[in-house]
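Shown here: the complex without one of its protein chains, the others still in place.
To keep things simple, chains are lettered A, B and C as they appear, and every chain counts its residues starting from 1.
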């Protein structure tokens, strides 16, 4: 039975993602206190896979996950899950909205309900917590410096809290993208609606910069669906780029593009090819399809070996 | 006397940046609890300028600042300050490192000392706080769920805490970049070592994507020193790009490039031209210098008006 | 009354182009023995304009014209004329096709009927002449080393020759493009279906090559309809490029593109903006239209002068 790690505790949006990915009866699940801890356990073979958040439609990339995947022993993404994000504000029984003096939540969650809070509870103080679920758990547990928690509905329910207001996110359609991470022992098969994730480190002796890298993709007709720059941590102004491409590493055009990036970059870190959660077929220019590449290879062989 | 707002409380790295920017006797200073609050006060004319963090060499872009500048009434950056980041772990008198059960700090700071902590105090729990300085203040003030704080040396000193270990950052040369933000009522003069910051929103009906935008810069010989993608918050996968360019908006090549971006983008938000903190002269290809642009304009006039 | 020079003698396709350009009663016409001679007379103000061939749909660019425009005192193209090319083979009365031992014609004309000749008069020898019309004139005049001429129908008629076969061109739809050349004392007005012709000389110290020049056009959304490389005559492998662009030098996008080329090239020689003979409106991306440029200039002014 597959052992999945996830960013806990119970009641996080990450756990909801894991539930959406695979029904509970066919797996084991282990909560971790941080993305780093979950991926460390995966690298140490204590678990078989990990589910962690990578990007939120309002707050952007999740630095902890991007950085943990970009360094250390190789890991690859083998799946992705989109989870609509709905926040509630919850409190212990008897507390009403007007009683609320301080609100506990994760800083990312707080950033997404700030508009609501400014309007409805302008005088409430914000108290940062490790996760939305731990805010709910701590509140249920007792002595906390806050008297309400912003969390997922399921976390409020798990801990017997009263929901004071629901759907309080400032952006109605907020979504978080989670990834299933595995050790690089296998690759998901191409499905026709795949994504490939890589991290590109530039050569310091190369003038072209990001433009040169994007041209390598464009020359093979490949769309980029996400680009996130992350500091390499070496010095101010030194970045690497975390990129999602349309297509699978087994596709000829993706393979050629990755080889070209491997040549011109200081390092290309391959983070997996996996089915896109939206299930939308990748639109491939017929001139960069696998058959077009195969036909061109045949033609090249014929001109390289004219005597045959 | 200029009134500066900054991300407080007293003892934050932001306050250190403000000190480095202007000596205390020639200004007033007002601490704010969040970047949003400081920029709100600036927009409301309660203060004349605000100093806020925008980027850390280890943790990357500061989302709160990037997003607060990218929306709302226009503000511009009029200066930047680089502050080397040094962390200490501090506690109340009598507490030693082996006593530490829980550590309070801002999550960004914690991320930068995690390696040290895993080695030296592996069993200590992390407790998030609003800022590194508030961790120190709270600790000094009394009843806290943590018995040590990770903060700037000055914060420990301010609050009479004992430093248990200093320079505990995992990256020796960590630096944070702060910006001085003003209302768009004036522009710093070109100095020859300027940066220009813009936020680019792409047209949804345009295939070219980021590559097309970078080509507009390359066509005018302009280097980009920072690119940060931020969600537009409208839907998953919809980004804008926060970009730093070398050069001043008064430079001919920068002006032409910004006009071209204005034409091909859904929106270009100008966030200022200001002297780079490193004081390094921008290297300008003679073919894209102001005189080269002026000469080309003369030539065009001569062929457009052949009779003269 | 305007004095037009043309590549003579009487009966050339060039004269047909001149007739198509302007009715005989409203102008004078002067035949010249070469393109060089006609353009020399124009530079010397002996004539007001010259009509010369620049490009044939089968034989390609007319080097003599391209080179004569690219050097010497500036001249500009003020109009273009497309003339369908039809060849006949003609002889003195009494001569039949089977009698033909040698055929006189201009080498470009001979190149265009070679297929017909190989099939119908395979044993006939080719004798080069200065022009198709002079082949006809010489033949009518008497003692020639050839007994048939390949020329325009009008030349055969002018000289009382018998047409042995007509429409003998190997390409049914052959067309020659002629240009009206003037001294650079005025510019044709923009019509919405204009072309601009320039000659670009590259800097020897510049790596980008032709690609860099084409990118300057693409960055302003400008289509190129003709590119001809010509040796600079200085050394083997040193070329300049003769280029036709869609649009008029008065168009904002064309003006900006020409300025950019002027900056990055060793020399840009402007050879005129003039209505395209096909009368087809240039398709302009709204993002590179004159209003879009004007709006962007207003925006730039507003951010450069924030106080106003």
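FYI, contacts are C-beta pairs under 8 Å (C-beta built on N, C-alpha and C of every residue); 3 or more make two chains touch, one makes a residue touch a chain.
From a predicted model like this one, the values you see are computed outputs, not experimental measurements.
Colleague: Just list which of the chains on display the missing one touches.
Modeller: Result for the missing chain's touching partners among shown chains: A, C.
Colleague: Would you mind spotting which of C:27, C:226 or C:304 touches the chain that isn't drawn?
Modeller: In the complete complex, the chain left out is touched by residue C:226.
Colleague: What chain C residues would touch the chain not displayed?
Modeller: 36, 55-61, 63-64, 82, 107, 111, 114, 126, 128-130, 145, 171, 173, 175, 177, 209-211, 214-215, 217-218, 223-231, 233-239
Colleague: For chain A, enumerate the residues touching the unshown chain of the complex.
Modeller: That gives, for chain A, the contact residues 76, 184-187, 215-216, 218-220, 249-250, 255-256, 258-260, 262-264, 268, 270, 287-288, 292-293, 295-297, 299-300, 303-304, 306-307.
Quick note on the criterion: only the chains that are shown with their structure count from here on.
Colleague: What is the shortest path, in steps, from chain A to chain C when you may only step between chains that touch?
Modeller: 2
Colleague: If I list every residue number at the interface of chain A and chain B, are over half of them used by both copies, so same, or under half, so different?
Modeller: Because over half of the interface numbers appear in both copies, chain B and chain A meet with the same residues.
Colleague: As a multiple of 5 degrees, what angle does the CA superposition of chain B onto its copy chain C give?
Modeller: 180
Colleague: Centroid of chain A to centroid of chain B, CA atoms only: how many Å?
Modeller: It comes to 24 Å between the two C-alpha centres.
Colleague: Name the residues of chain C that each touch 2 or more other chains.
Modeller: Nothing qualifies.
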